[in-house]
Every structure is written in structure tokens, then in C-alpha cells.
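Here the complex is missing a single protein chain, while all its other protein chains stay put.
Take a look at chain A:
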Amino acid sequence: MSSREPSDDLEAELLALGSSLDVPAPPPADVAAAVRARLEAAPRGHTARTGRPARPGRRGRRRWRVVAAVALAVVAVTAATPQGRAAVAHLLRYAGVELRLGQAPAPVRTPAGLPGERAVAPGELESLVAFPIRRPAALGAPRTVLVGDGGRVVSMLWPDGTRLDQFDGAPEPYFFKVLGASPEAVRLPGTTAWWIGGEHPLGYIRRADGTSVPLRQAGPTLLWQHGDVGHRLEGAGSKERAAEIAASLR
């Protein structure tokens, strides 16, 4: 096993490369529950002599489907890749965000804001935005509330650097992120979120002509969807804390 000494540099390099490869897998408990559900649905393995009373595959089934559906959203980019996406290996479209997975991206050096972005009073929010706005109970009142791009995006900012964006993610993605590594699936009540652990370029896709406009380098972010509304939570610190805040939206 891994205890053997690599006999030369190439072997050592291959072992290190293998360890750095990012292979996403669903949570082991979900796999176990899905396998159990299949075995219960078609019992009579040659092996099981006496099954206990069959339980429906209650636990993992629905979650499993969610994971599978999300996985299906991964599409390979063909030779018809639009310009500027040449280095992209995979696209993942989820929660109104297009994740462009490929080689390690160049950072965005000049930050920009969303078109028409302006601070608004929390009270006037509902009249400016066409989708339902929710607020995280786990955080206090935001210091700043911004509305951008004709009411398509609402951003709430807290003094500790936490930022929650809610945006109309249907029918086309609104934000894009360029990533060198796959995001990690995170379970939220009733849905699956994606955690992006590193700093990465963030931009938005102009509805009028589909142009990708860079915005800034974003920090670690949790992405998820609620109804047609996409959510991105940035600056929450750990994945666990982000999931906690996400679950507290009311």
C-alpha cells in the first residue's frame, strides 16, 4: 500500500498528483441507504437467508435523487465552446449560477459592481424586487441592502463581511464562477447546496446579449436554490457556519 517507498521522483509525483485529485462522491450514508433500498426492492439475494421485515427505503431515496439530478446538470463542453471559455472542462449550472470548471483561473484584478447597483432602505425592498425576499434568522439586521440590475439581484451585507445575494436565477444562469476544482455538495434541509472553498473569479451574465462580465474575486461561497431564487452566501467563514445561516432563512 502507501507505505512502500517510491523508487523515483516520477512515482512520488504520481502519488502526490493522485492525492490532489478531487473526486466528488455522495455522502456514504446516502449511498448505503440507496443500496439498501434497492436490495429491499428486489430482495432474495442468494445470500440473505431471512430478511428482517422490509422497510421502505425511506432515508436516502429522495436525497439520492436530488444528488443524481444535480449530477446530471453537468454537461461536457464541446468544441463549440464560446470564446473565452476554452479552458473550461465542465459546466455546472445550478441555482442560477454557471460554474465553469477547468484549469486554475486567473484572478479578477479590477473589482466592479453590478449594473445599477444602489443601496436601498430595507423597507422598500419588496416594492423593488419581483421575487420573494428572505432573511437569515441566524444573523442580525444587515448593515447595507443593495438592489442591482433592475431588481434582479438583492445583496445583504453584514459588518463582519458576510454577504448574501438573492437573485432571479430562472430561466438562465445569472452569475458565473470560474473554478479550478469541483464544488462540494452540502446537505441543507430539503435541498443540496454547493460549497466552493477557495477564492475564485465571480461575474454576471448580461441578459441582453449573454456577455460574461467579470465582477471581482469572491471568497469561499455556499450556493443553493429555493424555488426560482438563487442564493449565494459569501464570507460566512466555514462551510458548517454557511450551512447554518442558509438553513435559517425565513
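One rule holds in what follows: a contact is a pair of C-beta atoms (placed from the backbone, for glycine too) under 8 Å apart; a residue touches a chain by one contact, two chains touch by 3 or more; residues count from 1.
The working rule: contacts and distances are computed from a predicted model.
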"Sugar ABC transporter ATP-binding protein", "CbtB-domain containing protein", "RNA polymerase sigma factor" or "Rieske domain-containing protein" - which is the UniProt name of the missing chain: "RNA polymerase sigma factor"
Residue among A:Pro26, A:Gly96 or A:Pro173 that touches the chain left out of view: A:Pro26
Hidden partner chain, touching residue among A:Ala16, A:Ala119, A:Ala137 or A:Val213: A:Ala16
Contacts of chain A with the absent chain, listed as residue ranges: 1-2, 4, 9-11, 13-18, 20-26, 28-29, 31-36, 38-40, 45-52, 67-68, 71-72, 74, 89-90, 101-104, 180-182, 197-198
